[in-house]
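What you see is the complex with one protein chain gone and the rest in place.
In this document, chain identifiers A, B and C correspond to the written order of the chains, with residue numbering beginning at 1 in each.
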Amino acid sequence: MRNQMIPRVIAKFFIPMILLFGLYVQFHGDFGPGGGFQAGVIFAAAFVLYALIYGLDEAKKVARPAVVEALVALGVLIYAGTGVVSLLKGGKYLDYNVLAHDPIHGQHLGILIVELGVGVTVAAVMITIFFAFAGRGQSE
Amino acid sequence: MTELLNVVLLTFMVIVALAAVWLRNLFASVMMMGIFSVLSACTFVVLDAVDVAFTEAAVGAGISTVLMIGTLALTTRDEKTPVRWSVLPLMVVLITGAVLVYGTKDMPRYGDPSAPVHEHVAPRYINDSPAEIGIPNMVTSVLASYRGYDTLGETTVIFTAGIGVLLLLGGYRNRKRQEDEF
Amino acid sequence: MNPGLYNYWIVIVLMMIGFYATIARGNLIKKIIGLNIFQTSVFYLYISMGKVSGGTAPIVGDGITSYSNPLPHVLILTAIVVGVATTALGLALVVRINEAYGTIEEDDIFSQDQAS
Partner (left out) sequence: MTEHLPILQIIVPLISAPVCVLLRRKMLTWAFSLMVSLAVLCMAAMLLQQVLESGPISYALGNWSAPWGIEYRVDVVNAFVLLLVSIIGAVVLLYAPSSVAKEIPHDRHYLFYTAYLLCLTGLLGITITGDAFNVFVFLEISALSSYMLISLGEDRRALTAAYQYLVMGTIGATFILIGIGLMYMMTGTLNMADLSSRLPSMHGSRTILVAFAFLIVGMSLKLALFPLHMWLPNAYCYAPSVVTAFLASTATKVSIYVFLRFVFTIFGVDFAFENLSLSTFLLPLSLIGIFVASTVAIFQTDIKRLLAYSSIAQIGYIMLGVGLVSATSLTGSIVHLFNHAMMKGGLFLAVGCIMLRIGSVDLADWQGLGRRMPVTMAAFVLCGLSLIGVPMTVGFVSKWYLILAALEQGLWPVALLVLMSSLLAVIYIWRVVETAYFQAPADGAAKVKEAPFLMQVSMWILTGATLFFGVSTSLTVGVAQRAAEWLLGGSQ
């Protein structure tokens, strides 16, 4: 599909919208359906589309495998780290009440950070898995 | 009305599932699985589980289908073994099904508001979470706060899968070629 | 109209289809498809027990008094993620098995192992 004009133009148009929608789902999970996991999947879908249209090598230039691998780890660290912070602030593990000056703000902040962690790991893992499968096909 | 819709959707799901299992063209089978996921996402909406429906659509119709097509591209599109009816698996499955049907006899009826699941534990999530957590989506409250530790486990599971795929498919040259070189 | 337990019975049929495909089919991808059907029907079992007749989705809104139970939804969100993780790992194994044996049929793999 690399040389076809129409898919390339449409993809150029769609990819930013998909990313934007991913961000919306990520941060709107408190009010409607959605959250880190779904947002991560949508975010990864944008990269998958990019790789399908422009080729795997181009996609690997945008999302460098080493960086993606680090992000896989980072998401879990963000989530687990939130719990450690609440331990250090004198609460139980993953007790968000102690994160801010009052419980409700603490809960908000905690949920926001934790969902971000989920989103980062899910997006990075999905991209990693796609690269691994696609890369296997390329080398054959 | 929703109950009727539900039964219709479920019946469709059974038909699609049978087709997915029966068809020997694996590509068609995978497409059937995509339809199956969309249908189950619809039933989840009917059952008020909008978050689950969203996830099922993204995962079942999205990720799983992409992965399966990717696998087909790397392996083969056709199933060689003809459909065979083996007795032992059939017996195991029939017994499992019979045991489950037996178990449904004492279950609370579908949609019954006085079922134990609605009387114990859950009322706190429904009544107090807006005050305790302060966000309208109760699923997010339970997911990220009350049972936030399960979600940490879930993130770890995804992390594990990522590491597993890297271990199996990432980077280095595969064994087959190493053997060919000898 | 209250279907009572009818719902659950169809789900059990779905479970049986998936379970049978998993243990009886010889194709490695078919087995994973079977596992997916099996797991999805278990998800349905959970979700349907959380439904309250006349209730709405568990998102706070004005004038709504009856909500469905959010807890099964949360459990199944986790289970769906576990399911896709298993699928990804299983398919990666299938790809590697195909590279090593040149087939994804259980019988062929078995006969190759016997021969070596």
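Assume contacts are C-beta pairs under 8 Å (C-beta built on N, C-alpha and C of every residue); 3 or more make two chains touch, one makes a residue touch a chain.
Note that the coordinates shown come from a computational prediction; the quantities given were computed from them, not determined experimentally.
Student: Which shown chains does the hidden chain touch?
Tutor: Its contacts among the visible chains are A, B, C.
Student: For a quick check of understanding: of B:Gly70, B:Gly111 or B:Gly164, which residue touches the chain that isn't displayed?
Tutor: Checking the options B:Gly70, B:Gly111 or B:Gly164, the one contacting the hidden chain is B:Gly164.
Student: Suppose we count only contacts with the excluded chain; which residues of chain A make the list?
Tutor: Residues 69-70, 72-74, 76-77, 80-81, 83-84, 87, 91-97 of chain A touch the chain absent from view.
Student: Please output the residues of chain B touching the missing chain, sorted low to high.
Tutor: 99-100, 102-108, 115-122, 124-125, 145-150, 152-154, 156-157, 159-161, 163-164, 166-168, 170-172, 175
Student: What is the set of chain C residues that contact the non-displayed chain in the whole complex?
Tutor: Given the touch definition above, chain C has residues 19, 22-23, 28, 31, 35, 38-39, 42, 45-46, 49, 72, 75, 78-79, 82, 85-86, 89-90, 93-94, 96-97, 100-101, 109, 113 touching the missing chain.
Heads up, the rule we're going with is that only the chains that are shown with their structure count from here on.
Student: Considering only which chains touch which, how would you classify the arrangement: line, ring, star, complete or other?
Tutor: Contact pattern: complete, every chain touching every other.
Student: Quick one: most central chain, C-alpha centroids?
Tutor: Central chain is B.
Student: Measuring between mean CA coordinates, which chain is farthest from chain A?
Tutor: Of all the other chains, the one whose centre lies farthest from chain A is C.
Student: As a quick test, compute the distance in whole Å between the mean CA positions of chain A and chain B.
Tutor: 21
Student: If you average the CA atoms of chain B and of chain C, how far apart do the two points sit, in angstrom?
Tutor: A distance of 4 Å separates the two centres.
Student: Which positions in chain A touch two or more other chains at once?
Tutor: Residues 31-33, 37, 129, 132-133, 136 of chain A each touch two or more of the other chains.
Student: Multi-chain contacts only, two chains or more: what residues does chain B have there?
Tutor: 50-51, 55, 59, 63, 67, 70-71, 74, 136-137, 139, 141, 143, 151, 154, 158, 161, 165, 168-169
Student: Looking at the complex, which residues from chain A come into contact with chain C?
Tutor: Those residues of chain A that touch chain C are 31-33, 37, 129, 132-133, 136.
Student: Could you pull out which chain B residues touch chain C in their complex?
Tutor: 3-4, 6-7, 10-11, 13-14, 17-18, 20-21, 26, 29-30, 33, 36-37, 40, 43-44, 47-52, 55-56, 59-60, 63-64, 67-68, 70-72, 74-76, 79-81, 84, 86, 89-90, 92-94, 96-97, 100-101, 104-105, 107-113, 115, 117-118, 121-122, 125-126, 130, 136-139, 141-143, 147, 150-151, 153-154, 157-158, 160-161, 164-165, 168-169, 174-176
Student: Flag every residue of chain C that touches chain B in the complex, lowest number first.
Tutor: Contacts found on chain C: 1-21, 23-27, 29-30, 32-34, 36-37, 40, 43-44, 47-61, 66-78, 80-89, 91-96, 98-100, 103-108.
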